[in-house]
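A single protein chain has been omitted from the complex, and every remaining protein chain is retained in its original position.
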Amino acid sequence: MTLDLPLALDLLGVFFFAVSGSLLAARKGFDLVGSVLLGSMVGLGGGVLRDIILADGPPAAFSNPIYLVPPLAAAALVYFTVKNVQRSGRLLFMFDAGGLALFCITGSLKALEAGMTPVAAILLGVTTAVGGGILRDITANEVPKVFDPQDLYAIPALIGAALATGLWHLGWLNLATGTVAAVAVFAMRMLSLRYGWRAPLAARSWAPRLPRRR
Amino acid sequence: MTLDLPLALDLLGVFFFAVSGSLLAARKGFDLVGSVLLGSMVGLGGGVLRDIILADGPPAAFSNPIYLVPPLAAAALVYFTVKNVQRSGRLLFMFDAGGLALFCITGSLKALEAGMTPVAAILLGVTTAVGGGILRDITANEVPKVFDPQDLYAIPALIGAALATGLWHLGWLNLATGTVAAVAVFAMRMLSLRYGWRAPLAARSWAPRLPRRR
Partner (left out) sequence: MTLDLPLALDLLGVFFFAVSGSLLAARKGFDLVGSVLLGSMVGLGGGVLRDIILADGPPAAFSNPIYLVPPLAAAALVYFTVKNVQRSGRLLFMFDAGGLALFCITGSLKALEAGMTPVAAILLGVTTAVGGGILRDITANEVPKVFDPQDLYAIPALIGAALATGLWHLGWLNLATGTVAAVAVFAMRMLSLRYGWRAPLAARSWAPRLPRRR
């Protein structure tokens, strides 16, 4: 069974990530152009990387102009509605989690539809989901969220990508099950932030005491 | 009507950006090898990204060895002529602006010749023009120039890419009109630096007072 990749879900993921980029742009004191640009890099970066890796012609973000709408809408939303930039941290985390949740699903799907193996599809789902955020944080000169040891980030994306790939192979993937999977990823990410769920540190012997964030 | 992409203009753009990279390498205290490397990343990075996105075989910078000449020439120029590294800031901005002006034109052109739509061509022109500089500044651990809210950077590139795309569709693009467009982009960028032309900040409500640069 194949499933047409729901373009709407992909665009929604772009929008969520673009909002996170525009919020960071606002916090860093960038201007509106920088806001559109950083939002585009975060929202479109992961998908462009995915399409380049799939080696199947120019990335969708360049060949289909509709992909420009979410970053423009995100920059406008942030411009008009954000009242207190310094307190927008929680909002940034929420929109980032939304993008993560959608992209691990749509990224895996696009890879499966391009004929990749399940392992490659999961890998590409994770790459799509974490790629844009890494680009955002590196550009703004911060250590990427995915490397913050105080919560889980890649693990929910990995679980979401594996879920989507499994459902697809069983022929059970549709808008309903895909949405449930995305919501589960989002919830896992937000709960890990709320309750400080952590993975073990990279070296067993070394456990510096880290302060809780916020 | 199609226009042969003037290789000379493309190489000149590579040279300008490469000089900006080698100047930054000198300011950071990198060695001559780092100067060639950073110059290559800035000068060739945007075009390599463009060619990868166009998905039309190996990037020109790798398949045509002549692209290695500008970065080597730029590193040599900086090595032999720069007397006072600390005072080379203005020079760096000028060469960067030269690269920006040429790349938004040649980037759009190459996309149009590859059969991309006008919107995609403009987008790719801007990507080519700002891509190398973002790579340069991230590598040197600085916030990319394109995100500095104290002047305009992406706007002149956008106007240049739109101009080139419009002229191309009208069949009016040639060496003369292309050069005029590039000079206009360069002038707009330099004037925005001189007079502090700014775009509105990313969040309307937040306007920290920023000191004028220099």
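Letters A and B mark the chains as written, and numbering starts fresh at 1 in each.
Heads up, the rule we're going with is that contacts are C-beta pairs under 8 Å (C-beta built on N, C-alpha and C of every residue); 3 or more make two chains touch, one makes a residue touch a chain.
Remember, it's a predicted structure, so these values are computed and weren't measured experimentally.
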Chain not shown: contacting residue from A:Leu12, A:Ile53 or A:Leu91: A:Ile53
Touch criterion as defined above, residue of B:Pro59, B:Pro118 or B:Gly166 at the omitted chain: B:Pro59
Residues belonging to subunit B that touch the chain removed from view: 22, 25-26, 28-35, 37-38, 48, 52, 55-59, 62-63, 65, 68, 75, 78-80, 82-85, 138-141
Footprint left on subunit A by the chain that the document does not show: 52-55, 116-117, 119-120, 123-124, 130, 134, 138, 141-144, 146-147, 149, 152-155, 198-206, 208, 210
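Here is the rule we use: only the chains that are shown with their structure count from here on.
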Euclidean distance of C-alpha centroids - subunit A vs subunit B, Å: 29
